[in-house]
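One protein chain omitted, others in place.
Coming up: chain A.
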Amino acid sequence: MDSIIKVENLEKSYKKNRALDGISFDVHAGEILCLLGPNGAGKSTTINILTTALKGEKGNVFFKGRNINQIAKTYKQNLGIVPQELALYEELSAERNVEFFAALYGVRGRELRVKVNEALKFVGLWDRKKDRAKTFSGGMKRRLNIACAIAHNPKIIILDEPTVGIDPQSRNHILKSIKELRENGATIIYTTHYMEEVEEISTRIIIIDHGKIIAEGTKESLKEKLAEEKQYIIEADGTDRLEKEDLYKIAGVKNVDLEGNRIRISVIKGIDNLDKIISILIGKKIKINNVTNEEASLETVFLKLTGRTLRN
């Protein structure tokens, strides 16, 4: 796949805190690249450098093979940025907001009116275009925030947690819109705290922690590569009679957690040992109520890689 953006060895520190520690990656044309990482991992710093609002101390960013600092205007012309914070004029109508921001990209006259209408229709706000932004719900403002970023038809759209604090209906609308933007030819760079969003829209994922890329790939390849284990979750009565050491003696058992009436056992994939686990439980006169098998999810992949949950 063609690389539209190439990031090479980005480094950035805030006083003693090293926010980015030599990050390098490519953004391929037409993909939805999700940047994942806990708070303070370096996602926003990366995004801010990509938008040119922030300067890295070392490293380069190339757009179609040329350093963005040398072609800043052309590069910015191709970007559409949806900042995490709502960047709208609340006293103005939705239409006036989109019109203003599109005009900054040189769109004018009849073309401006057409593109403003298209953007508002796209985010489902066309029928409210004359209303002031301050009268909108949180979800509608988020959608308007997106409309302001896409009216000039950018090739690359960067969305920094665009669904924070909104209702499920607006979230679904936004996720559907993002997939549609990709189908229309845009390249998307997306950061979020919501793993289910990544599962739904990403074509590739980069996991960042402590300013470094710790994993990269499609969601399937990440799960495949990193999830060598599976988990049995056993609900049972009388778990107080169980000694963890009894289960650790079974081949393939990596970890045992006792959570009240629930036993969570991590085992190496490919080793059939459920019968032995059950035998031990029966031998201890523990009554088994339910057994479930949990395959790796992105959440568990993330947890394993970073040792933290995404919202830590």
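To be clear about the criterion, a contact is a pair of C-beta atoms (placed from the backbone, for glycine too) under 8 Å apart; a residue touches a chain by one contact, two chains touch by 3 or more; residues count from 1.
Just so we're on the same page, contacts and distances are computed from a predicted model.
The listed options are "ABC-2 type transporter", "Xanthine dehydrogenase subunit D", "Small RNA 2'-O-methyltransferase" or "Thiosulfate/3-mercaptopyruvate sulfurtransferase", and the UniProt record of the chain not shown names that protein "ABC-2 type transporter".
When the whole complex is considered, the residue among A:Pro83, A:Gly139 or A:Gly211 that touches the unshown chain is A:Pro83. Of the options A:Ser3, A:Thr51, A:Thr203 or A:Asn273, the residue whose C-beta touches the omitted chain is A:Thr51. Residue in contact with the omitted chain (choice from A:Lys73, A:Arg110 or A:Lys285): A:Lys73. With the whole complex as reference, residues 44, 48, 51-55, 72-74, 76-77, 79, 81, 83, 85-92, 100-101, 103-106, 148-149 of chain A touch the missing chain.
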